[in-house]
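Shown here is a partial selection of chains from the complex, left in place.
Order of writing sets the labels: A, B and C. Residues in every chain begin at 1.
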Amino acid sequence: MPLSEYTLRRRVMFHETDSAGIVHFSNYFRYMEEAEHALWRAAGISVASRGANVGLPRVSAAFDYHRPLQFEDEFDARIRIVSMREKSMRYVCVFTKGDEKIATGRVTVVCVSKDQDGVMRARPFPPDIASRFEVSAEAEAEA
Amino acid sequence: MPLSEYTLRRRVMFHETDSAGIVHFSNYFRYMEEAEHALWRAAGISVASRGANVGLPRVSAAFDYHRPLQFEDEFDARIRIVSMREKSMRYVCVFTKGDEKIATGRVTVVCVSKDQDGVMRARPFPPDIASRFEVSAEAEAEA
Amino acid sequence: MPLSEYTLRRRVMFHETDSAGIVHFSNYFRYMEEAEHALWRAAGISVASRGANVGLPRVSAAFDYHRPLQFEDEFDARIRIVSMREKSMRYVCVFTKGDEKIATGRVTVVCVSKDQDGVMRARPFPPDIASRFEVSAEAEAEA
């Protein structure tokens, strides 16, 4: 059955904080990507072994920061597929710590492969990838 | 004279790349912050010594990625102030490598200080900070 | 009962790899610290809440690298206390992936606190910390 979301529980590591005493804002993008890859693993496909000729570069990425995270905080990163097209997909990822909303991220990735002259070009997701994912019902309701 | 922009020349370090052979997308946010801090230093004020009681957390940050960067690439990160309000400022940061446009970033920061019960609250920029910066003419023309 | 070791199971994240296609060697030191902090949590004490006036800076840290780790590899980081003195402790941390030995790390940390003029000085571990740890029997046998 195709998957549309995944919730990753994560603890803040010391090396992810900065001298303001909170998680550096750039690390939220890493957490979001970790949730994305956990979703792919849950769907039965490793991003690592997706084949040498398919890449998933980011087209855009953004975060709105609501509250800080500190060293050893545990939080949930819930990532959902909000759009799935022939050659690209979009995710929304909400971080929460208990009842508190911490941050909201968005990322768009495109499926590419290298053509014969070594240039990356957008291409349709291979069927074995596309068939494993679907847009979350929530996203459809919102649309 | 107040400053409104700064261009940082930067070379890609090996530890900033990932196994796709390009700079990991999260590092663009670090490069943008480096350009921001270089702008502050050029304005005669170190972000480090801005006083224990003023912080500059990020409210939102975003990047559009146009082309990848690879190990040892040299690029320019030109950051401009596009909005300056009592308690917040917004930057746009364009990365270029020679004639190629690499990426466009946006970040909004808010000025905060800790009140007596230890809670961070938005506050006006101190005059010694506010007086050193102004919105770029380009941004005003665009508005 | 005092603890002397901990084994952390960890998966390699994409942002931890470099363009040689393997985990960047600097990240091994982060993994080792993650195992150390997991050991402290298992001993019932959060490194984060150890009190504002006790710090644990590193005096030295080293790794011998035997085999590379790649994206999505799962490995174990087994950290053991090999020496515990009044003001310092030493760990050895061995990474394995299945039967393969990946790397061996060593780190020495010292207990410090800030005195009245703000200078960090070595000090004995507080009893509440010291009582929770002991040197591993294996290390004693090796000595």
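We adopt the following convention: a residue touches a chain if its C-beta (ideal position, glycine included) is under 8 Å from a C-beta of that chain, and two chains touch if they have at least 3 such contacts.
In this text, all values refer to a predicted model and were calculated from it rather than measured experimentally.
Since every chain is the same sequence and 3 are placed, give me the total copy number for this complex.
4
By definition in this document, only the chains that are shown with their structure count from here on.
Take the average of all CA coordinates in chain A, do the same for chain C, and state the distance between these two points in whole angstrom.
One centre to the other, that is 29 Å.
Could you give the separation in Å between the centres of chain B and chain C, each centre being the mean of its C-alpha atoms?
For chain B versus chain C, the centre distance works out to 34 Å.
Just give me the whole-number Å value for how far the CA centre of chain A lies from that of chain B.
A distance of 24 Å separates the two centres.
Please list all residues of chain B that touch 2 or more other chains.
Only 20, 22, 26 qualify.
Touching chain A in the complex: which residues of chain C?
Per the stated touch rule, the residues are 13-15, 30, 33-34, 37, 41, 46-49, 70-72.
Using the touch rule from the top, collect the residues of chain A that touch chain B in their complex.
Where chain A meets chain B, its residues are 20, 22, 25-27, 29-30, 33, 55, 57-65, 68.
In their complex, what parts of chain B are in touch with chain C?
Checking each residue of chain B against chain C gives 14-15, 17-22, 24, 26, 70-71.
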